[in-house]
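Missing here is one protein chain; the remaining ones are kept as they sit in the complex.
Chain naming follows the written order as A and B, and within any one chain the residues start at number 1.
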Amino acid sequence: MKTTSEFEHQTTAPPELSRIQAAQQWLRHRLGTAPVEEMAGHKTVPVHRHTIWYYLGGMTLFLFSIQVVTGILLLLYYRPSAEEAFESVQFIMTDVSFGWLVRSIHSWSANLMILTLFIHMFSVYFLKAYRPPREITWITGVLLLFIALGFGFSGYLLPWNKLAFFATRVGTEIPRVFPFVGDFIMRFLRGGDEVTGATLTRFFGFHVAILPALTTAILGVHLWLVQSHGMSRPRGTEHENDREMKFVPNFLLRDIMGWLVALGILAALAAIFPWELGEKADPFVPAPAGIRPEWFFLFSFETLKLLPAHIWFFEGEALGILGFTLGIGFWLLVPFLDRNAARGLPSRGFTVIGVVVVIYIVVMTAIGFWS
Amino acid sequence: MGKDKLKMLESPWKILGTVACAGFLASVSFLPAQPKPADSCVACHTDLDESLTRQMDGDIHLERGLGCVGCHGGDASQSDQELAMAATRGFAGRPKPAQTAAFCGKCHSDAGFMKKYNPALRIDQQAEYLTSVHGKLLGQGNQMVATCISCHGSHGIRSVSHPMSRVYPQKVAQTCGKCHADSGYMKSRLPTDQVAHYGKSVHAEALMKKNDLSAPTCNDCHGNHGASPPGVSSVANVCGTCHTRQAEMFRQSPHNASFQQLGQAECLVCHDNHEIAPPTDQMLSVEESGTCADCHSEGDKGYAAAQAMHRSITDLSGRLNEVEQLVTRAERAGMEVSRARIGLSEGHDALIGARVVVHRFSASHVKTETDRGMASARKTRQLGEQALNELQFRRKGLAASLLVIGLALVAVFFKIRQIERK
Partner (left out) sequence: MEPTIKKTTRRGFLDYVLGTSLGAVLVSVCYPVLSFLIPPRVAESADVSVVAGKVTDLAPNSGKIFKFGSRAALLVRTPGGEIRAFTARCTHLDCTVQYRSDLQGIWCACHNGHYDLQGRNVSGPPPRPLEQFKVNIRGDEVVVSRG
């Protein structure tokens, strides 16, 4: 009957429950949450020089929750048709109370979330947390990355402005390079041969139904696995006294500090750098100069742009796509390929590969911005 | 009997034969029609000078079925030159300048004939031509004037709406300029700077650079077939075909009577005839650079009116600029300003209206317009300031919420310290 709450005031007298505690007790009996509370109470987090990276998963989750909440709010006013989408977003920005705030936070938080997602993924990679028994955690994580990129790509089109329209047109052309299935994939994404109102409706369906459903399933597995395996201790930290920190309340309070900072940053970005609306898309006008995808696609976009038209007798772009596909395959299978890490040995090779990938992404993104 | 026929068809050779015949007939039916009997005009003249027949490519008369014979007469079926070009067979040869209008008019003034080709075409060009300066001078024996072929060409004539026609709106000034810009040809009877002046005008810019085919060129003011300069008292009517309100205002103004008295050519006095520059508010000023100052001096009513009009308009223009900057500032800071922009465009409409009413040359009329513009500017300024206030509200809201977040951060930090000190 003893609660595991951290605010224990008495240890000797029989527990006289306050009203709040009585209510908690009542719920606990009916919802059967005792084992969950037990688990939460026992969960610990290793403390060592790399502990800071443990916060990133939770930060990404926090930002995702903000997306869900602001997204649902936007759903109340947004209209997913080519004729009304732009005007409805304009309406949200001007006439709806705090509409400007909700919309700007949604757009900024999307970008921040993808940034923290990348940092989280690379920190896991470099700390080799993917080694057994966490292979599936890694795979679900990489899948979540693609889902997040899908969210970003589909959401970008929804305001139906010129930049988004042309960026979508360019972005959906790229799958055509795949042999046999390329055109089919393009038609599947576009809902037709061209980017039209049908594309908008379809992307809306992806963005608010299909991707969230997939996320629920895969994120659920990912979080369950993280809880069940506990936090991975990186190689080389064993000598740091094997110190552990309780998740509740110590780690969680620190998490909350991070989340408060993120909230403040989002509020500042929304108020000082509101997200632009742009001009309504017109499919019959030629593309303006400087069309480019969002920053998290820039590196791949730049790579394809810089590849020569033909390498040997292969089409440059096709080779580029092939390269990316192989890269993704490698990335997914890293836990199975990195034998040394699995055995607890140093795996310099994989670290070097990771560094090269990070440098490549950073450099290509920078080139994309400044060209 | 039927059975026998069937038996015939069954034989493989007969089937093959039938198919072959059918195929041959089918292919032959796709052969080009029997070639026309040789056109001797084209045949001989191509030998003589290929460029002549090549000029006829795309010629509208040729496309409508009128070959050489259609205009020049003669007999194209005769290969013998004397027979082909015999007067008895209608050969009219090459018309002299004085005969050109009648030559073309033979068809183009014949309503019954033209109806067969294009019922909508006018048939009074020849009659109009006779009233023009060109037509009159030609009647007096001057062979150097323009005739039909000077502008339309003789071979390779295109429809007026075809971009390659020498009288396509964008080509007209160039075509007129072939003579009128050539001082040697004009033999100092007329100035030859019109095309050069026109080229610098706002109308030329609209027509040539902005591709606005409704913008005027030589023929829109001077007429095409009845070309002559408009009379001094009818200039405003000509300009007024498009600039109706200005002409209306002018006719109601004191300048209407006084210009007529002075024999001044209305709109031209301030705006020039060929080098019509975009008008500026500076023209109303009473300083040296102003147009009004060319005639009016301090003390007379016109001077006072010009001064007052100039002030109203520059005040409004300045105020609108100020408000525009305010609105743009709000827009750059991320505020939505579409309603303010409507107010601004209303203000600009009033400014344009005021500049038109200037032609009434009455300060009170101009002031009515500018007052309207000022009211819009005032309303827009309010909207712009509201937008900036909203911006301030957001910044304050942000500061407050950051304060609250900061406070919570500090509290959590101390709580962590507290529970970990134990």
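Simple rule for what comes next: contacts are C-beta pairs under 8 Å (C-beta built on N, C-alpha and C of every residue); 3 or more make two chains touch, one makes a residue touch a chain.
Computed from a predicted structure; not experimentally measured.
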item: Touch criterion as defined above, residue of B:143, B:228, B:244 or B:289 at the omitted chain; value: B:244
item: Hidden-chain contact residue, picked from the options B:101, B:167, B:351 or B:405; value: B:405
item: Which of A:59, A:101 or A:262 contacts the chain that the document leaves out; value: A:101
item: Residue in contact with the excluded chain [from B:140, B:214 or B:261]; value: B:214
item: Hidden partner chain, residues of subunit A it touches; value: 7, 69, 73, 76, 83-84, 87-88, 90-91, 95-99, 101-102, 260, 263
item: Residue numbers in subunit B that touch the chain omitted from display; value: 212, 214-215, 241-245, 338-339, 341-342, 345-346, 349, 352-353, 356, 400-401, 404-405, 407-408, 410-412, 414-415, 418
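Throughout what follows, only the chains that are shown with their structure count from here on.
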item: Distance from the mean Cα position of subunit B to that of subunit A, given in whole angstrom; value: 56
item: Residues of subunit A defined as touching subunit B within the complex; value: 6, 90, 93-94, 100-101, 249-250, 253-254, 256-257, 260-261, 263-264, 267-268, 271-274, 276-277
item: Residues of subunit B touching subunit A in the complex; value: 334, 336, 338, 394-395, 397-398, 401-402, 405-406, 408-409, 412-413, 415-416, 419-420
